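Note that this complex is displayed minus one protein chain, with the remaining chains in position.
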Amino acid sequence: MTPEELHELAQAHLEADKKLSHCLFVCGAAACLAARSDAVIEAFQAAVKARGLEESVAVKNAGCMGLCALGPLVRVEPAGVLYQQVTPEDAGAILDGLGGPPVERLVCPTDVPFYQRQFNIVLENSGHIDSESLDDYVARGGYAALAKALTAMTPGQVVDEVTTSGLRGRGGGGYRTGLKWSTVAKAPGQKKYVICNADEGDPGAFMDRSVLESDPHRVLEGMAIAAYAVGANEGYIYVRAEYPLAIKRLADAIRKAQRAGVLGNAIMGTTFSFQVDLRLGAGAFVCGEETALISSIEGKRGTPRPRPPYPAEFGLWGRPTLINNVETFANVPAIVRNGGHWFASIGTEKSAGTKVFALAGRVVNTGLIEVPMGITLREIIYDIGGGIPEGRKFKAVQTGGPSGGCIPQQYLDMPVDYESLAQVGSIMGSGGMIVMDETSCMVDVARFFMDFCRTESCGRCVPCRVGTTHMHTLLTRITDGSATLDDLALLEELCEMVKQTSLCGLGQTAPNPVISTLRYFRDEYLAHIVEKRCPAGVCRMTRAPKEVAV
Amino acid sequence: MSDTPRMPARIRMGTIWLEGCSGCHMSFLDMDERLIDLADKIEIVFSPYVDAKAIPDNVDVFLVEGGIGSDHDMEVIREIRRKTRVLVAFGDCAVTANVPSMRNGLDVGAVLRYGYEETGQPIQPQIPTQGIPALLPQVLPVHEVVPVDVYMPGCPPSADLIHFVVGEVLEGRLPGRGVRARFG
Partner (left out) sequence: MTPVPIPAGRVKTLKIDGRDVSGYENQTILEIARENNIHIPTLCNLEGLDDIGACRLCLVEIKGLARLLPACVTRVQEGMEVLTDTERLRRHRRMVIELLLSERNHVCAVCVSNGHCELQSLAQTLGVNHVHVPYRYPRMAVDATHGRFGVDHNRCILCTRCVRVCDQIEGAHTWDVAGRGVEAMIISDLKQDWGASATCTSCGKCVQVCPTGALFVKGKAVGEMTKQREFLPYLTLMREGEK
């Protein structure tokens, strides 16, 4: 398909859509699917058929619409009405009401801060297209950015555009994407690779899964643009096997894109070729670390190796390799389409653009949100998130998963950007955001994350392998009441040592949840150790000694 | 010089073996003729070498051989700590729990059953419970139970090392990491 044909396809598809009186988008992403949205789709399809409305009403298997807690969600266009917690039995009522006033009891208000305060780039198509339809994606401007890059820009110009945009790695590190691209582009060698890191593993994080399930072509387009920019012809998407729907949608999207000539050989009639293949991760968290991921793709045990050399110079099979996260690639088409300056104008000076967060924990609206960088934590938690349920008191918000930290009340008005989060002892991370209220024990939270790091350590380097295990033992002692102040001192000693000496990011950041909770909630640790009491009433303190030992 | 208070002319020393093999005490005796000089400077107030029955008060230095393996060991080591100024973990069993710790991965009941009922040809197979100390679930190094001032690894520590450490303590110094001996 040439760029002209692509344009024609988009127009034709838009024309066809105009003939419809209504379009129903039923969320088919994992959270709504778990609430049986597949049955809802079937019910709608059957009801449309029964009413003979096939010509005027389309039912689409769409992507995530954000408010996962209230699924299954159904959006009716062009009315723009959103329905929540729809059951198959509701299909008839909704269809019969089309054109008239909405079915009141199912309406999910969209004029609320949850939707109004969001800004969608990565999720711009999520819930607005059929996730399995290439035509739907193309109709909303899909692959136009690739066409623009291939026909109107040199690889160097594409790199420059990304550099101008100020985009930073969305997987957690926050490394400047433009700089990474230019390093790979300049690296000597005929053979280069592009890898999409879709091994999302932070507990409570589901941003990448949602993007892959809702808008898989967006990621493919971003990868193809990247491949063109750095001079690669082969790419891999390393996706965790626990994401069966994402894998299915990706495999389907790759096939359709190849058939349409927007991926594969001689893309859009140019000399540029780009083949993409899927590689499934077997469930190791550490394989999200880039050198471990490469090792896993090569068929070896997924363990990190010391850097330098960085993958940009010495990556997959020893070749220069560009590795970016799903969300990073998903930003690229919009940057190329609208220009780097447009992207840079969103967010803050040092953290441009938007960030997708998976909002979870003790907050009213749990789900997926995309907000401009620089928004405050208070806006996210209280406006978008709707505050803490049951009138409880906010205690802390955990960002960045097991590598991140807990941020207390006094920083709620801090802007969310890479630097500010780092300053208070946390990280942006991949976008997990877990809200905790007064019923959470911070020592117990630290222990939970340490348990995660301990079991997910690959076992290669000594500090991470043994150090996290000991830190978990010490945290367990604190929560069961058997710890002494010496144990606390040892815990702090291990935090410093593991942070400074571990081989990869997993180990270097594993102490962060402990360090940040010790920084802001030291009194809770001391209450456990000295008074043998858990302030939140979470820990049972079963091993607290009857008498104080010598 | 360290902060440790100066020792009196003839220091009061205790030695004990808990869960150990007495090898460290044998090595102590290997100091041979140097013991004669030491006798002028040391008064042994509690030891398998002498006949004291109770841990005396006000001990200057205590050499503790063996790990903490029973409820009796636990009681005794706490009493020693209360009554002692400088507590020396004497040998690998005291420092690391060493050979006795090899049962630590096993269940105590299984260890006792194996020892008393399953091995050999016992006439009246039974696990004794009266009049002997009960085993702890695991044998612990001394410092996991009470604070230790000097560590003297070795299985056993050589007579030279013992002589060096005792000499340092006599001079009112705690050798700390100055003890560069190997385990085993």
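Per-chain numbering from 1; labels A and B assigned in written order.
We take it that contacts are C-beta pairs under 8 Å (C-beta built on N, C-alpha and C of every residue); 3 or more make two chains touch, one makes a residue touch a chain.
Since the structure is predicted, the reported quantities are computational estimates derived from the model, not experimental observations.
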Of A:C108, A:A198, A:L474 or A:L488, the one touching the omitted chain in the full complex: A:L474
Per the touch definition above, residue among B:I44, B:V76 or B:V99 touching the missing chain: B:V99
Identified contact with the non-displayed chain, of A:S403, A:S457 or A:N512: A:S457
For chain A, the residues touching the chain missing from this view: 284, 286, 295, 301, 305-306, 309, 313-314, 318, 454-463, 465-470, 473-474, 490, 493-494, 497, 500-503
Residue ranges of chain B at the interface with the undisplayed chain: 89, 92, 95-99, 101-102, 104-106, 138, 141, 143-144, 148, 151-153, 155, 177, 179-184
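Everything that follows uses one rule, which is that only the chains that are shown with their structure count from here on.
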Gap in Å, rounded to a whole number, between the CA centres of chain B and chain A: 57
